[in-house]
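Everything on this sheet refers to the single structure shown next.
Here the complex is missing one protein chain, while the rest keep their positions.
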Amino acid sequence: MSGYDKLIFELSSPGRIGYSLPAPDVPNADPKELLAAKHLRASPPELPEVSEFDVVRHYSRLSQLNYGVDTHFYPLGSCTMKYNPKLNEDMARLGGFARLHPLTPETHSQGALQLMWELARDLAEIAGMDAVSLQPAAGAQGELAGVLMIRAYHLARGERRTKVLVPDSAHGTNPASTAIAGYRVVQLKSDAEGGVDLTDLERNLDEEVAALMITVPNTLGLFEPRILEISEMCHAKGAQLYMDGANLNAILGITRPGDLGFDVCHFNLHKTFTTPHGGGGPGAGPVGVRAHLEPFLPTPVVTKTDDGYALDWNRPQSIGKLQAFWGNFGMLVRAYTYIRTMGPDGLRAVADNAILNANYLMKRLEPHYDLPHPGPCMHECVFSARRQKKLGISAMDVAKRLLDLGFYAPSTYFPLVVEEALMIEPTETESKETLDAFCDAMIQIAREAESTPQVIHDAPVTTPVRRLDQTLAARQPDLRWRPRGG
Amino acid sequence: MSGYDKLIFELSSPGRIGYSLPAPDVPNADPKELLAAKHLRASPPELPEVSEFDVVRHYSRLSQLNYGVDTHFYPLGSCTMKYNPKLNEDMARLGGFARLHPLTPETHSQGALQLMWELARDLAEIAGMDAVSLQPAAGAQGELAGVLMIRAYHLARGERRTKVLVPDSAHGTNPASTAIAGYRVVQLKSDAEGGVDLTDLERNLDEEVAALMITVPNTLGLFEPRILEISEMCHAKGAQLYMDGANLNAILGITRPGDLGFDVCHFNLHKTFTTPHGGGGPGAGPVGVRAHLEPFLPTPVVTKTDDGYALDWNRPQSIGKLQAFWGNFGMLVRAYTYIRTMGPDGLRAVADNAILNANYLMKRLEPHYDLPHPGPCMHECVFSARRQKKLGISAMDVAKRLLDLGFYAPSTYFPLVVEEALMIEPTETESKETLDAFCDAMIQIAREAESTPQVIHDAPVTTPVRRLDQTLAARQPDLRWRPRGG
Amino acid sequence: MRYLPNTPAQQKEMLRSIGASSLEDLLSPIPPKARLRRPLNLAAALAEGDLVRHMRALTALNADSDQYTCFLGGGAYDHYIPSPINHLISRGEFFTAYTPYQPEASQGTLRTIYEYQTMVAELTGMDVANASLYDGASSLAEAALMAHSATEGREQIAISRGVNPLYRQVVATYVEGPNLRVKEVPLGDGTTDLAALKKTVSGKTAAVIVQYPNFFGCLEDVQAAADICHEGGALMIVATDPVSLGLLTPPGALGADIVVGEGQGLGVPLSYGGPNLGVFATRTDLVRRMPGRLVGATVDRDGKRGFVLTLQTREQHIRREKATSNICTNVALCALMATIHVALLGKHGLRKVGELALAKAHYAAEALTKIPGVRLRFGAPFFKEFALQLPKSPERVVKRLAKEKILAGIPLKPFDRSLKDCLLVAVTEKRTRQEIDAFVQALSQAVV
Partner (left out) sequence: MRYLPNTPAQQKEMLRSIGASSLEDLLSPIPPKARLRRPLNLAAALAEGDLVRHMRALTALNADSDQYTCFLGGGAYDHYIPSPINHLISRGEFFTAYTPYQPEASQGTLRTIYEYQTMVAELTGMDVANASLYDGASSLAEAALMAHSATEGREQIAISRGVNPLYRQVVATYVEGPNLRVKEVPLGDGTTDLAALKKTVSGKTAAVIVQYPNFFGCLEDVQAAADICHEGGALMIVATDPVSLGLLTPPGALGADIVVGEGQGLGVPLSYGGPNLGVFATRTDLVRRMPGRLVGATVDRDGKRGFVLTLQTREQHIRREKATSNICTNVALCALMATIHVALLGKHGLRKVGELALAKAHYAAEALTKIPGVRLRFGAPFFKEFALQLPKSPERVVKRLAKEKILAGIPLKPFDRSLKDCLLVAVTEKRTRQEIDAFVQALSQAVV
């Protein structure tokens, strides 16, 4: 239904209904008798009046305007858009999980608590950490929790450190989370190989530094070869080492943040552990720490006692809570299901195949696009369209053309240290056949850039809409539908 | 993914797997030790070797090549393509229904038996019949059961009747089922108004006639006005009156087959009672009878006893079984859910709105297409494209053009008594807005037939494939995939 | 009402443009004295939440085979159903479409059926398969009718007593009209008595029917039966369980002319016995006598591969009383479940399923027959199902084990009085050793 152009409000017809509610089975149901007029809404909200079928057809059609992993190769770098197993969905929908109230007495939520305790234990093993909190709702909140724990740790030792070092290749959430935690962000340069510039690190590393926050493998898809050195340098100055675990998929069972010297590390369950991305979320961002940071974990902590599992609220040094309840439990069920499905060998095979796929793809595309940092890469590779740019074809143009050829686009213009960046993460769940088809398309585009650039400039033409006017959207924000004449 | 052209076999890669099975947990698992070689398959079947993700993406993409009720208006006449409530699906998937084995002891399937007993009771009330069997798997099997019961009835009374009368407007399953039941089919002419030609009926109605089988409303969407007369004539000759209930949607709560004089009537739960059509099935075709035919119902019959519900196998005069078990239970759950959702007033409103929608649509299209039988119609109306045919545009051409305009097509070339038939059934679950959009498209096509016929001849152009070569398909049947060089 | 979109205002507006003053005007053709003057006598409408509560209460009275340990078979089996199946068949584009009369807008359905036909042909070892019939039993009946016509009207059907008795009842119903005579062939030690079969087959015989594995789980000598059948110039019909054919020799390699079967085990939920999946396959030279829909490959105007319903001149909507069958609506969605299931299990998975079921069934049989007084009723080799002879009434045993959440098996008395002391036990790949041991334990207590 690529021609379908309606909003649900535009299907509305006065008096039509799409709900089913019982008649009141209790006396005096009249709100006016129960509440003062000032509490009662004067006029109904302008919401659609549609039938259930209107709703089903509308959203079925809207869904068809999307590309998703289930229907398209989705090589969005840094996001690990792997297959989301259907079994995970069945498990998350079991009544005892999906219909469990968060404030149910612990005696009646032992299954959920056990699952959380076991998942935290497994994640700690996977990352080589001593304890894990499952509470953060996503990676960014995991970062905030991690930096706040580092902050609490220093304060507990009577140190008021003020700075956090973050490489220029870092994801935007790293500096943003650090700032919210009350630190000044100092940006470190990347060196020619794409790693942390040790001299720049040296220069900035003083007693004011609370932590160094880096991503492993980094956003260039590269493993920081001097990580152990870096870890020593930081710890020598009393700084903590934080690992952004968004790219953990690449090192499962190969090496562990804890063994690399990291004190804190967050996980993105919606990346490494197959919870679906849902069009932007929800995700889950558990955070793991070494023993010295354990006292500062968010409350409550799931513990195992002689008479079962429990929520431990008595954590005097805790940084407190990050969301109202215990974490994005529905996502935890999915991640737990996945880990149990794969087992240790399966998880290691995930990393191996993610790395293999990325390097294969890199090799095939290297002759056609500039590769600022030659491989071997880990789970993803970052090309630059600067060669095409000279022909007037930007990274964005390449992305749009890919849409016409039946593929979602790589991440573009990230990381910022690569001009015209095309950040490609194939993941281990895609087959060689799919990678080859994608590479053929990328190569075709490189050729078109030289021979027939106009088809690229015109792209996309097969999508429900063509290129959209971003400037207009920002200049005259239209952020909500209004009834005609309304 | 309208460009997607693969078969699952074409995704196969030797050694790839998509299943998850446990390792044997019992000793000597080697088949060769348990069975003689002659029983063991010599070479594996040529089946695909694909991953779970291959399968998910393949069938997700294939689904997108279909039009369905959830995404498109689907005015396929005689098929009652109404909205299939999602609630029905949830109910049919409850473990106690979906995972219940048919040979579970009755003590442990009381919920299922109660549901079947209540559904049979409700269908009997809806049709004004005395008893209902839920066993037939679809309408055609309901017809076979009905005619066999009529046969058994006559035989029990020592009468060997040989003929069954069927109007020329009847659906193909009517004569086909009748023939399988061992009767000679005598075709009755329709009169100018589209009803049964009474003189032709008179002429053929003799003691050899076991039954008259008619559809109410008939396949022209018309209610047979002389139905009571016809019923008297038949019964006077000792012939039984069978109603094809495929169009029952039109008369819910308005009139009842039993009250119209019918002795037998089948139901299509996948039409009137919202069970999904599933791309061709499964459906369910319960059959209802008046008391005098009750002894002949298929076995077993669900009965209510003092100690609960039971399957009654002791039916000496029964015609026997139609399928291995008790009926398409999954469909029965859906129909039961629907009836309970609607209640008596809701079901009546269904008929009223089905009739209203059909007449509204008929009125709007009447100026543009020939209407062989003027209204009022019931739940559907049948136009003829003969006017367009003179311009070289056939009913099939109209259908193909509709696909390009975002609608599925009406039934075409049925009933056979109307040349270039376009049989349109909107159903009550479609809104006036949708009907108007469809009528606009039909009117546009009528205009194009005069002004720009080529766009119609070229249609469809927006579908995954264009018009297909039916002759080639029939001349050189290619009914299965074969490995290249295989 | 949430399923009825037109508002009172719209209804008025529509009546106006129709030129009717009320809906009554449109009902004029209906004889007043036949009108229903009262509301239907049905329970009042239930709100969604209340209805869900009611339905859950009903299911609570049924034995969910995930809450009970299921050893029931007899034509329906508790096999592994991979998770993706339900997710994929539930996509509205598959789920709410109908028979693909407009192929250009139905390529999704058509392509899956073509895949299904290929898979069935591969599994059964036959040339062609149709798009599905209702279930295994009605498929068998259709096969008998097809044999009748394919043999220019021969009027006898020789059917082994090893064939599921429920299937035999359905065959009896279907051959009533054409009035064919059904001759039952007795069993030897669990399999068809071939000498008796030889006596039964004659120039009047349209078809010989055996089941493989048969109702008692035993493996027939299909080839031998086929040889006898073909000597008599009849068609060999084999009813089978497709789940077994990853491991067992396909009937097509054993002389079958028509292979039918119940496909429920291929990813279709038990659902109290329906909907099921009628599998039907035959030889190329018989294709025009075949019942049911067929999908074929062809090309579109631009030469692009596409799929259509084909050879429709066999079907009721064209041939009417001369059609090869009366079937119209089939079980396409169940065929899709099977297609996805077979795709997931693939070239080797079904064999593994078969190996597991075979091994577990034999482990169970061995352990069960160690119980004093419990023995295998038949000596013939079996696949995943076997008949046990018990020292106590099977009905009583079943009742007793049900209390322990074990569905022990099917008492055979209702099917054959001579087997009134027998219980039919099925063991699929889903049963764990632990479950089997618990069953043995419970049974040993129940029979003392």
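For clarity, chains are labelled A, B and C in written order, and residue numbers in each chain start from 1.
By definition in this document, a contact is a pair of C-beta atoms (placed from the backbone, for glycine too) under 8 Å apart; a residue touches a chain by one contact, two chains touch by 3 or more.
These numbers were taken from a predicted model, which means no experiment stands behind them.
Within the full complex, the chain left out of the display contacts the shown chains A, B, C. The hidden chain makes contact, of the residues A:242, A:267 or A:326, with A:326.
Residue A:352 is the one among A:197, A:352 or A:370 that touches the chain not shown. Among the residues A:200, A:380, A:397 or A:428, only A:428 touches the chain that is left out of the figure.
Touching the missing chain, out of B:90, B:159, B:207 or B:232, is residue B:90.
Residues of chain C in contact with the chain left out of this view: 2, 48-50, 56, 66, 80, 82-83, 87, 90-91, 344, 430, 432. For chain B, the list of residues touching the undisplayed chain reads 13-23, 50-54, 56, 60, 85-87, 89-90.
We adopt the following convention: only the chains that are shown with their structure count from here on.
Sorting all chain pairs by how many C-beta pairs they have in contact places B-C at the top.
Averaging Cα coordinates per chain places chain A and chain C 46 Å apart. Centre-to-centre separation between chain B and chain C, using Cα means, comes to 19 Å. Annotation for chain C: residues touching 2 or more other chains are 1, 3-6, 10, 48, 84, 87, 92. Annotation for chain B: residues 16, 20, 52, 56, 60, 64, 70-72, 83, 85, 341, 429-431 touch two or more other chains.
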